[in-house]
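Apart from one protein chain that is not included, each protein chain of the complex appears where it belongs.
The letters A and B name the chains in turn, as written, and every chain counts its residues from 1.
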Amino acid sequence: MHKVIEGLFYQKTDEWLKVEDDTGIIGITDYAQDKLGDIVFLEEAKVGKIVNKGDAVISIESVKAAADIHSPVSGEIIEVNLEVVQNPQIINEDPFGKGWLFKIKIKNKDELKDLMDAKSYSEYRK
Amino acid sequence: MKLLNELSKRGKNKFDIEDDINSEIEMLDDKYLRDDVNIPDVSEIELIRHFISLSKDNYGVDNGFYPLGSCTMKYNPKINEDIAKREELKYFHPLTSIEYSQGLLKIMWEIEEFLKSLTGMDAFTLQPAAGAHGEYTGLRIMWEYFNEKGEKRNKVILPDSSHGTNPASSSMLGLDVIEIESKEGMVDPEKLIEVVDENTFALMLTNPNTLGFFEKDILKISKILKSKGALLYYDGANLNGFVGIARPGDMGFDAVHLNLHKTFSTPHGGGGPGSGPVGVKEFLKDYLPYPVIENSDDFYYFSKPAKSIGKVRSFFGNFSVILKAYLYIKELGFEGLKEVSQIAVLNANYIKEKLKKYYPSQFDRLVKHECILSGKIYKEYGVKTLDIAKRIMDYGFHPPTIYFPHIVDEALMIEPTETENKETLDNFIEAMIKISDEIKNNPEIVKNAPITTKIQRPDELRANKELKVKW
Partner (left out) sequence: MKFIPHTQKEIEEMMRDIGISSLDDLFKDIPDEVKIKEKLNLPTPLSELGIKNEIENIFSSDIPPKRIFLGGGAYYHFIPSTVNYILNRGEFYTSYTPYQPELSQGILQALFEFQSVLSDLTGADVTNASMYDGATSLVEAIFMAERIKNKKRLLVANSLNPEYQEVIKTYLKPRNIEIEYIDFREDGRVDLDKLKDKSKNDFSSLVIQSPNYFGIIEDIEDINKIVKEKDALLILSILEVLSLGMLKPPFELGVDILTGEAQSFGLPLSFGGPYLGIIQTRKEFIREIPGRIVGETVDRNGKRCFVMTLRTREQDIRREKAKSNICTNNSLNAIASLVYLTTVGPEGLKKIANLNYKKAHYFKQRLTNEGFNLTFSGPFFNEIAVNLPFSYDILKEKLSIVGIEGGFPLRYYGMDNSYLFAVTEMNSREDIELLICALKEG
């Protein structure tokens, strides 16, 4: 069983979003890190970049697979977790905690409606 | 095994060459000159032993059964190698005046005729260096055709079982890729109708496809595309499945590439060189890359087609590879080539019938040159298809292609080719059955395979992290 955390938002491409006021923290789920396997590379997102909901923002790579990280919401990237860019295996070790990828200033909170909660995501990836 | 730089010691190499110029020559300004050349310095005997040892650590068709799916690892006739390495060719410069290269041009002209006949296409270029290069060239020709007509189409449709080169080639042209879901392992005309529109550039199709199935609705598929003015591209990687039996040109394909290093027996050389000629229908002929070979009254020469896309490489093609394929076709003739696909298909179906109960996939139907099995029922023993592949090595065979196509879980893609005899197939089948017993009775043996190879289960994670790509 893969871990799913209550209180976060999820989308079908296996990213999670944690909302703190206007700021969204984005990472990949336990399911995603397991599917990818040992992560060896994470592209560095550009701070200040404006992204739309669903945009492929950065790519993440393991030995035998690669995936794009799609932003669950629109907004501006305000911070990047440089520690995981340096040591991407942190994502495998702690996908919901130290393994977060970047923070975004959320433009429109209405977009949250389209995302899943922990229960529906667990159901989706059952 | 030591690396060449570990064998190196300055002064070991005694290579020499005569200098017959006695005059004083002005020297190049120092600022352009390098201080030293820092490459391995070893003696000739060490070098020979080094490479012979390396060759012993490698497995080819000459060593044994190599059923790598979609790769057509058939026997590479030695006579063709001999002829392609002849002294006359060694120093045949591509810019030699054509008066002196009439024989070579004739070979190129003739093989184009053979390929036209075998595929039902109207014109060929021999320039592409490989299958993927052929794909690019074929799509580029189509792009020029639409561009000329003033049509801006940008959607390439691919079945979900397609080779990775198909979407990659499309991207190189800036085209968008749409994947459609297969039905029973084949293109579903109903689904296709839904996505084909005025913006559709082409459908790229491998036939037989990567599951080894003949696309039974090919004529319907072709009609659907044509009704919207879109084109049909043939990825010829699997032509060994019906060469001499049927022709892509008669199925509605507008452009095709062939892999001479698959169907036409030229060796793969550890990854290359290959050759990927492209054939087109009459309406695309004027767009072929230049030069094309013409023949008038048995005089052969180069020319440039009216609307040529330009050049796609240097010179005219991988000539010595083309030559080997030419020889192969001349050795076999029509009946011989037909027998190639008959026996290749017989072999693939024989393996499938004997092994389907041990490695069932979701499909069981008549296959062409290759068959798909699956290791998914062994997941419950904690055994992955990768483990099965590694265990096959312990039985002395090269493993099949694994984990492809993606639509089959834990896929094993087996292409025996026509040059393998029944005994070899039976030995392979027996080994596969033994492995299935091992999984059930003692899965650790399989999980720990291989045990007979010199190196075992390299650490790929470390290779990706450290990225040590030179000594």
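By our rule, a residue touches a chain if its C-beta (ideal position, glycine included) is under 8 Å from a C-beta of that chain, and two chains touch if they have at least 3 such contacts.
What you are looking at is a predicted structure, and each value in this text was computed from that prediction instead of being measured.
> Based on the whole assembly, the unshown chain contacts which displayed chains?
A, B
> Using the touch definition from the top, which of B:Tyr233, B:Phe319, B:Tyr358 or B:Tyr395 touches the missing chain?
Per the contact definition at the top, the residue touching the missing chain is B:Phe319.
> Can you name the residues of chain A that touch the chain not displayed here?
On the chain A side, contact with the omitted chain comes from 41, 59, 61-66, 68.
We adopt the following convention: only the chains that are shown with their structure count from here on.
> Inside the complex, what are the residues of chain B that reach chain A?
460-461, 464-465
> In the complex formed with chain B, which residues of chain A make contact?
My answer: residues 38, 40-41, 63-64.
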